[in-house]
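Heads up, one of the protein chains got dropped from this complex, but the rest are sitting where they should.
Let's turn to chain A:
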Amino acid sequence: MSTILEITAPTLEWLQLSPLLVLLGAGAVGVLVEAFVPRTARYAVQVFIAGLAVVAALGLTINNWVAGETGIAAMGSVVTDGPTYVFWTMLLVFGLGGVALFAERGVGGGQSAFAASAATVPGSPLEREAERLKREHTEVFPLLVFALFGMLLFVASNDLLILFVALEILSLPLYLLSGMARRRRLLSQEAALKYFLLGAFASGFFLFGAALLYGYSGSFELGAIADAITEGTSSNLLLLAGMVLLAVGLLFKIGAVPFHAWTPDVYVGAPTPVTGFMAIATKTAAVGALLRIFYVALGAARWDWQPLLTGVAIATMLVGSVVALVQTDVKRLLAYSSIAHAGFILVGAVGVVAAAEDVSLNSVGSIAFYLLAYGFATLGAFAIVTMVRRSGGEANHLNAWRGLGRSHPVVATVMTLFLLSFAGIPPTAGFVGKLAVFAAAWAGGYGWLVFLAVVFSLVAAFLYLKIVVAMWFQDPVEGETAEVATPSLWTWCVLVVAALATIVLGILPGGLLELFNGAAEFIR
């Protein structure tokens, strides 16, 4: 019969998918640029293409959002709904910040933060040769664009297989980028390897979970899984095992305990611009996907996963805030802080307050706002980390930050602002985010968890204050004083935008909070 070989042409909703396609295309073009454009012109061309692609994708996203281009697209594999647009917009904004941080060459005296030639053995003559020739890896821009593409796809997937593919698309470039630091290359390569190995494990778990859920429901589609749970005819064991394994994959990316072990090492080892981008964008994408899977596909089984996420949230907050107390490296401190923040986000997720008709808070909108506030502060904080340097490299030890308030009051003030936002102290955006997430969790019946979260917030606040105290109240240590390098326009832009956003979203969060909460309904 001829029907066996009949292949239906896929229908694609081009406009709906256009932000994804723009990024994918730009990444591909970026690879071609490496092959055909002369070495001297590559930096400018790559920055231009990456920047343009992200801006274009952002424009298309907003255009589609305003036009109400919602619905399931690409034959059921991608869905563009309110949460998709919220997370896409945030990811692209963070991506833009990432491009700017990647493009920075001012702080390193005309050199980017990436190794001259990542393929050379650290310390070898070849490496010195590459340094002498002022080689640089402009591939980082297409890699970033590819990662961003994966992240966008990740939060918009309506299908466990596409989710897995997106997970790999976003992860592989990040593994590579982590290993490309210019300074302390062995540390960077070790971090990349760790990240890759553990990430591969997590992906394996995720895939296995997807397979089990397929066994349970007979479908990869999130909506179909939800229906199967409602019917409840299949084995619960398959459902629970699949759910836990999926969660492992996602929680790994979020950096939640007990899947957090990679975070500190990778944050410290990776080039700081990559750390900054990864810290926020990966987390945003993973949280977006987690919310979609758990709320849409597993929403009917929430009684089963709420205890799981609650436990993970408590452990994450505990480890993130308590272990951070003894750290003396600023990047490591921020890594543990990112773990603690993952915990606070999960607190917001367990409440499951569905989007309502009125303007009040719901889980998805609150978490999105939290991520936005955290994202701006993260980008800004890591931008400052790249600027504080000593003898050619970054000075990440807390001792080097001492006395910064006196020698560089503006930089110290801005850093303090970001740290206050991390700590959730008003009038910064971080406070509104915390309030929204806690209020949503309480409205979802988790008042006691909110209380715990607040206790951990206090512990976490202490670690941010450690940096504040070092900058403002401690005298510099002889021989360990850092200098603040003057960055180019790129980093300044990131800093100014991040600082303004942190203040404005702290004082006038109304519009965005409403927008996010109004666009929090998943389509299935």
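Throughout what follows, a contact is a pair of C-beta atoms (placed from the backbone, for glycine too) under 8 Å apart; a residue touches a chain by one contact, two chains touch by 3 or more; residues count from 1.
Assume contacts and distances are computed from a predicted model.
Considering only "NADH-quinone oxidoreductase subunit M", "Energy-coupling factor transporter transmembrane protein EcfT", "Carbamoyl phosphate synthase small chain" or "Na+/H+ antiporter subunit G", the record for the omitted chain gives "NADH-quinone oxidoreductase subunit M", by its UniProt protein name.
Interface note for the absent chain: among A:Ala192, A:Leu435 or A:Ala498, the touching residue is A:Leu435.
Across A:Leu12, A:Ala44 or A:Leu458, the residue that sits in touch with the chain not pictured is A:Leu458. Within the complete assembly, A:Ile425 is the residue of A:Val79, A:Leu333 or A:Ile425 that touches the hidden chain. Contact with the undisplayed chain is limited, among A:Tyr43, A:Tyr214, A:Trp472 or A:Trp492, to A:Trp472.
The chain not shown here touches chain A at positions 358-361, 365, 420, 423-427, 431-432, 434-436, 438-439, 441-443, 447, 450-451, 454-455, 457-458, 461-462, 465, 469, 472-474, 508-510, 513-514, 517.
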